[in-house]
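Shown here: the complex without one of its protein chains, the others still in place.
Letters are used for the chains, namely A and B, taken in the order the chains are written, and counting of residues starts over at 1 for each.
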Amino acid sequence: MVKKRRITLIGSLCKGCGYCVEFCPNKVFERSEEMNDKGIKLPKIKDMDKCTLCGLCTRLCPDFALTIKEDEEDD
Amino acid sequence: MTRDVLTGSHFVHGDWACAEGAISAGCRFYAAYPITPATEIAERLAQRFPSLGGKFIQFEDEIGAIASVIGASFSGLKAMTATSGPGISLMLENLGLAVMTEAPLVVVNVMRGGPSTGQPTGGAQGDVMQCRWGMHGDVEIIALAPSSVQEMYDLTVEAFNLSEVYRVPVFLLSDANIGHMYEKLVIPDAEDLRIVNRRKPTVRPSDYRPYEVDESLVPPMASFGDGYRFYSTGLTHNEMGYPDTSVEAQDRLVRRLSDKIRQNSDRITRVERAMVDDCDILVVAYGITARSAATAVKLARERGLKVGLLRLVTLWPFPDNVLEDLANHVKGVVVAEMNYGQLVREVERVVRPTPVRFLPKLGENPHTPAEILEAVRRMAP
Partner (left out) sequence: MTQEMDHLLSDYLRMDRLPHIWCAGCGLGIILHSYAEALKETGMDLDKVVTVSGIGCAGRASGYVNTDAFHTTHGRALPFATGISISRPDLKTVVISGDGDLFAIGGNHLIHAARRNVDMLVICSNNFNYGMTGAQYGPTTPPNTRTPTSPYGSVENPFNLVSLVASAGATMVSRWTVFHVYQLKNAIKKGLTRKGFSFIEVISPCTTGFGRLNRQSPLDMMRLLRDKGKVRKVHPTEAAIDPFNEIILGDFVEVERPTFNDALAALEGEADE
């Protein structure tokens, strides 16, 4: 098991501003059709391999909806 | 060596006595803006504070002054400001914040002729309703009225005690006459002073709910930097201090802020009675007016008139119960105030249908005993 850090979305906090989608240097995000309880269409990571974990999205997100978590992952 | 409590006899003016009362009570933060006739309080504290570790700041205006006093209070210091009518007007919004967030503090109003710029060097009692009703919304405050230089000291100490117990701004309503007149002041030994401090929370920070109360209706008060990381706001709030503008929260909070004073009214109010047990006419007065009234009552008794004096030491909460009891066995009430009719309305409200004769006085000079005696004679059966 390898512990891997990844960008994690807290969907309930997202307000759909789109800053993460627009400003990620590697265009890792796209808008999805998945909605949270408030009807906001959430972003989703379309290409995790392109993510360098720079963390810019977590800092530009006005709603604390993006953070970095350590996940267990199979090798 | 600097002493904080200047035990001994002094011949000083009221403002000086008030400043020393604050120091004796443990006040170590004072912010104000100069205004006649309260400036001397600031000047005395500017002189005394540095060697006592007290913080003095002359602010750019009264609004800043009272705001900083509230900040200091929440930082754990006993804090005070002194001003006159125009300054209270400026402070009213922040005084509302102090009531809403339950900040212990003392505000001295050395009253002068109003309205507006008025008579800066003339004593008056025209701001009695202002401190009670000037803030928007439903509030209850405590107001004390000293009648002497000695009481400028004693009642300042008492004002701090009351503010600490009830977590409410306490007004000291003096006037230019008492503020600037010279009389003997006796300051007791420090160990003979009764000093009360606010209740602090006993729970762990993680369990602290800043505005949760027991039957006293007064929440224990943490200070900034104590580790409680609490939040206070002027918005209607819940027991955590978080904004909650729901109907339930508004109803609950507004009632409690007033009830904590109203339900303790009998414990808070203080009056002085003289010759009231058998009187037909009751004279009601406060502050400097009460001194003339005391003489008038003695003169009336010498003339065979059964007159008594009720001196109000606490103006707010108004001593309804005391006055109601007395009114039951008097035939008339004379109210003398240095204004055009303020506290007399409260008296009328309480003693109705007993007739009330009002004796106004405008223009800096207190009533003479003869003036009050004449009013009493006119009313006597």
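As a working rule, a contact is a pair of C-beta atoms (placed from the backbone, for glycine too) under 8 Å apart; a residue touches a chain by one contact, two chains touch by 3 or more.
Note that the structure is a prediction, hence the values are computed from the model and not measured.
Here the missing chain is touched by one residue of B:Pro243, B:Gly341 or B:Pro355, and it is B:Pro243.
The chain omitted from view is touched by exactly one of B:Gly8, B:Gly225, B:Gly341 or B:Gly363, namely B:Gly225. Contacts to the hidden chain, counted on chain A, fall at residues 10-13, 15-19, 22-23, 40, 56, 58-64, 67-69. One chain is missing from the display, and on chain B it is touched by residues 2, 29, 31, 47-48, 50-53, 55-57, 59-61, 63-65, 67-72, 74-77, 79, 93-94, 97, 101, 224-235, 242-243.
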